[in-house]
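The structure under discussion appears below in the form of structure tokens.
A single protein chain has been omitted from the complex, and every remaining protein chain is retained in its original position.
Letters A and B mark the chains as written, and numbering starts fresh at 1 in each.
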Amino acid sequence: MSDRLQVRKTYKLYVGGKFPRSESGRTFEVTDARGRFVANAAHASRKDARDAVVAARGAFAGWSGTTAYNRGQVLYRVAEVMEGRAAQFAEEVAAGEGLSDGKARAAVDAAIDRWVWYAGWTDKLAAVLGGTNPVAGPYFDFSVPEPTGVVAVLAPQRSSLLGLVSVLAPVLATGCTAVVVSSAQRPLPAITLSEVLATSDIPGGVANLLTGDAAEIGPWLAEHADVDGIDLCGAGATAMELERSAAGTLKRVLRAPAEEPDWTADPGLSRMTPFLETKTVWHPIGA
Amino acid sequence: MTVFEYAPAPESRSVVTLRSRYGLFVDGEFTDGGGEPLQTVNPATEEVLGEVAVGIDADVDRAVRSARRAFTRVWGPMRPADRGKYLFRIARLLQERAREFAVLETLDNGKPITESRDVDVPLAAAHFFHHAGWADKLEHVGLGAAPRPHGVAGQVIPWNFPLLMLAWKVAPALAAGNTVVLKPAETTPLTALLFAEVCQQADLPPGVVNIVTGAGDTGRAVVEHADVDKVAFTGSTEVGKQIARAVAGTRKVLTLELGGKAANIVFDDAPVDEAVEGIVRGIFFNQGHVCCAGSRLLVQESVHDEVVAALQRRMGTLRVGDPLDKNTDVGAINSAEQLARIRELVSIGEAEGAQVWQPAGDLPERGHWFKPTVFTDVTPAHRIARDEVFGPVLSVLTFRTPDEAVAKANNTTYGLSAGIWSEKGSRILSVANQLRAGVVWANTFNQFDPTSPFGGYKQSGYGREGGRLGMRAYLKES
């Protein structure tokens, strides 16, 4: 190794396709699993969350309006770009989660494969969840799944990359746009992932990642009238209160599991169906 | 000029035997309730139809324990095909006693007998018939090879389609293997209690269906009971939010069918005569007491005058009056409270400067009545364009382009249903695609079918009823 002095990265937020600092000017110290200083990450505020929701809402019509085929290709592109930076991800995951290099690399590989898996779902959902309905009358009647809208995602606290991808990718696969609050203690892979998203073909605003404290930002997202759904995965002890808040605008709520699941398991449709609506269309059949 | 006056054509009440007192249906038996009984009233005459028991917490607890017992010992372990056969039996019994149900529904609710006879009761039977067939095919709902029921379902239903909403709730719940505690609406409990008799005639095992009558407190007790696994509610958005709060942090899964403020969009190339029929069906069907009512008419400016004139002419032929008369089109408003709510919103509409129009004609002196009403010169800022009236009151707005129609249609916190009238197929599909609503009726309105998923976007609730998606709401992946 050379003795060259490393150029460190400034870890910022990812909102509307850009990398702003927190409007609050706050940062927080990120350490590795052994407590050593790694970086100062932007500490997102409620106003950053507000801006992210605006960005996500603005991006929704375009993202949900692309063809499922196109959305699949864009998600696949994320996997491609991620693959090229696998080493960097592995380093961050190893440091943040205290994993061996091999286990960290396995988590990165699984995360990349998860994008691929969800990329393949985009143009299957309508066939699996929708269909025609044989109504008892002279009508053609069909049901199609459609994305709910803007989804707030409180990412898991422990699995900083695989867990993060496992909660973000399904939301994007449905056609929803996302405002993600990263793991509070292990935020760095979220920002590196943002850089991947920014350089793949995901339109700005489709995925917005905030580093900070879900306990602080979560309530603002749960109460936000322009957020349609919320994944409470990383909400921890605040989950019940957030679900109550979400009831005020009848958000679609994906409850937090009792404890963080094994993210390598096949997730099925369980993380997509909560953020899919069903639209049923009737039309007469006549000459 | 001779006028063709239709002589009164009342459906006979003799098919119905009213009882002076009605009990709760718990564990297969009719029992007293712990609360002060309430009176249920014919809204068309204000005649007291009977006294109905009110369930308190202890009664709800009895019902839930009965449902749990039935779930654990009988209904859960039962062969799925046999569960289906019970539902088929119920469907047939509803058909056999259809007229009795229709007359009782009309007496208790105030809806025209033609609707209870031709819509509510046949559709209720159809829901049981459709869902009966699901009972032994659950591996096909898309939740794995052996999906499991949640357990005890607590269900709270509204007064606008008392029997039909019961069917929408009870049929899928039972088909999936759940047992049920159902709370009918305070003002319309009678057909649910007649349904309890059908359960007895079908030899449905005790505790599989429990019916606990009462008002809001009884419903709250059902929703909040700790041993209820699944909550299903149809009613107002306000109460839906309370329920969502109440189940937060519990293991209960929840589906909600709530309010709406549907746009019914008429383009200038619409089949005008059928569109007018659809507008009428959209807002005056069931006195407008319909969560998916087409209460906001969006008309393309170029045909506004023509459509409104045709609509007013058509409204002039609506026959408002005795719900038991087979020629009545618009019946009674279900309760004095609802009538007051309608009157309040209509007076707000007038105060806001919208032009109100009602057809000529008299209303009966006794009972709760409101004439079919249309407001023109309404803008999206008017309360009557935003608030759910839940009555026979239509607000007419205009638009110029498809984009504007979509923008106005979606400009609501609700998202239950919408209508599109146009002869141009590609436009229909484009607009349908952009509408944020769970049910889109194109060149028709207010059609329902047990195979067709129904439910809302946004604050109209979540979950679907009907078809495979409806079954999924009562099952979990194993």
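Here are a few things to note about the model shown:
Note that contacts are C-beta pairs under 8 Å (C-beta built on N, C-alpha and C of every residue); 3 or more make two chains touch, one makes a residue touch a chain.
Just so it is clear, contacts and distances are computed from a predicted model.
One chain of the complex is hidden; its UniProt record names it "Deoxyribose-phosphate aldolase", one of "Deoxyribose-phosphate aldolase", "ABC transporter permease", "NADH-quinone oxidoreductase subunit K" or "ABC-2 type transport system ATP-binding protein".
The chain that is not drawn here is touched, among residues B:139, B:203 or B:273, by B:273. Contact with the chain not shown here comes from a single listed residue; of B:326, B:383 or B:427, that residue is B:326. Residues of chain A that touch the chain left out of the display are 138-139, 284-287. In the full complex, chain B touches the omitted chain through residues 1-9, 114, 118, 269-274, 277-278, 317, 326-327, 423, 443-444.
Quick note on the criterion: only the chains that are shown with their structure count from here on.
Computed from the mean C-alpha positions, the centre of chain A lies at a distance of 37 Å from the centre of chain B. By the touch criterion stated above, chain B contacts chain A in their complex at residues 126, 142, 237, 240-242, 244-245, 248-249, 256, 258, 428, 432, 435, 437-444, 447, 449, 451-455, 457-459, 461-462, 464, 466-469, 477.
If you check the complex, the residues on chain A that touch chain B are 128-129, 131, 133-137, 139, 141, 143, 148, 228, 239-240, 243-244, 246-250, 252-253, 268-270, 277-284.
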